[in-house]
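Heads up, one of the protein chains got dropped from this complex, but the rest are sitting where they should.
Up next, subunit A:
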Amino acid sequence: MASEAVYTHRDPMLKKRDDFEDILEERRNSSDLRYALRCYIPVLYKELTPCKASELKSMVLQSDQLRYVINQLQQAIHEHPVVLLPSHRSYMDFLLMSYILYTYDLALPVIAAGMDFMAMKFVGEMLRMSGAFFIRRSFGGDKLYWAVFSEYVKTMLKNGFAPVEFFLEGTRSRTCKSLTPKLGLLNIVMDPFLKGEVFDVSLVPVSISYERILEEALYARELLGVPKPKESTSGLFKARKVLSEDYGSIHVYFGQPVSVRSLAQNRVDRCQFNLIPRHIPRKPGEDIHSFVNDSAYRLVRAQEENMVLKPWVLLASLLLQNHHQMQVAEQKQGMALDELTEQAVWLRDLSRQYGAFLHWPDHVSPSEAVSSSLSLHRGLVRISEGRVQLALEQAGGQTRPGEPCSAVTPEEELLNQAVIILSCASYRNQALHIFLRPALLASAIHTASSSNKQEVYNSFSFLRNMFSNEFILCPGATVQDFEEACYLLVKTGVLQINQQEFVVTERGHRTLGFLTRMLDPFLQGYQVVCRFLCEDATEGLTEKQFVPAVRKFIIRHILTGRLRYTEVLSSDLQKNSLAALLRLGAVQKLKGGEEQGTLKVNKVMVNSLEDTLGGKLPTQKAVVARL
């Protein structure tokens, strides 16, 4: 069973990680049954009085409860309606949240869950009983459905029956990168505030970080095109054996509640709702949309920032980079354990300087920390002769233990390797948000035609724009991001800025190299997608056919050695790059008629985007001039 830690934001001045509390410690020594049967005494939610007279007794106890369990979440729950916004990496998220709130006698939330969970026997029922309600993944213009659903959520908020919980990212992130937020539900929970029906709404970003994710291999397969199995209970039971494995720890971090009122201050003119009765639904205006969108990004960023990173995340980044470098050099695979440890310590210090929320056990020696991380993920790495490498050869053998290796086609072997690579990448991705901005700058310096600040900015701005479907990059914050990246790189002695020129310092090359390599798979991936659209896309390619077709194209490229990044096979990357091209207008999606969903490619534009990504073309002048 996984161990689990909870932290509630008490004092931001305290070092965050010192404050995790092991909530299972007590339970390890007592029976599960007693726990399950213990008296559940929720703190009164708002002023809602319990309906049963028998609960009167417990009301006396509540006042005691209140005295010693005072923390911000509780405060927030008492003052204003609360919306819990956990990150979504696993099925476990639902259960964990309810479990923690139960443990702390807080009101259990109502959870907006995807419809597909309902189909799961027993579990669906369990979720429903723990307060979940199920929503369709898309409404497809069903106005009544939308109306009923949004009214349900709003009533929950307005009357304060229970906190509302939903996932900003909309679905589980298969890559462990935060997904760009979905706005529908956020719109609904903000509406009562904007229309003055409640004084304020508190949004609580919750970051749940897993040392090892239950679904790790499952996700990788899914990204490679094995379709997501239908959520079923028997599936869950079959997966039970995975529970006997060690999955490390889970950290749950309740972020500082964000007040919608303070978010909206000076941003939204609430008077706009004065002229139409509030019950008449209206499409939110441009300003509301951009307000909700910005808020959503802020919240996802807050989730990212509070994610606890384990040493393994850094190791995975290093091992992946090493793997690709060795591939090119065709050297002996793997890294010496000492070297890995040295690099990990270097990366640990760097990431801390960049503000990472790193959970590195300080009381043990670095080599111990490294080896214990490696042993937890022994499915992904192999240690032989003191060298550490990704467990790629094993991959094939594991799936088909009986058959000889020769029976595997190169394509199958590649896919098997890709599972391992993508699993590793999903851990590396957890650290991406730390390095993203500096990495964009590093790549910009790399691709820009000169080291002139304006030139680099243009290049930065281009890359940032290109990748804004891939990573969490707050809309309209290009300048801030650029300045943040400059600040971090200058602070860590990587760069110097002399008279609008960037100068890379002697010791800065190591960091810059690491950062560019971090982003390189994505750069290459986007270029390959562009190349596919220019060279290989058939007339009348539809959106549905896109992923399989581009996958085939990429497999070909990898097998012929033209592309070294196996992780480009991730359908997530492929879809994101298509979305970016659609957004930029390089590809158009035809609507209506027989050609529904057909992609129309502007080859000239796609080609020039590809060249710009590869640094062959200078970036066009960025629109934002203020620097």
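Annotations for the structure displayed:
Please note the rule applied: a contact is a pair of C-beta atoms (placed from the backbone, for glycine too) under 8 Å apart; a residue touches a chain by one contact, two chains touch by 3 or more; residues count from 1.
The working rule: contacts and distances are computed from a predicted model.
Considering only "Defective in cullin neddylation protein", "Alkylglycerone-phosphate synthase", "RM41 protein" or "Serine/threonine-protein phosphatase 2A 55 kDa regulatory subunit B", the record for the omitted chain gives "Alkylglycerone-phosphate synthase", by its UniProt protein name. Residue in contact with the omitted chain (choice from A:161, A:273 or A:346): A:273. Residue-wise, the contact with the chain that is not shown comes from A:197, picked out of A:197, A:520 or A:543. Summarising the interface, subunit A meets the missing chain with residues 196-197, 199-200, 269-271, 273-274, 277-278.
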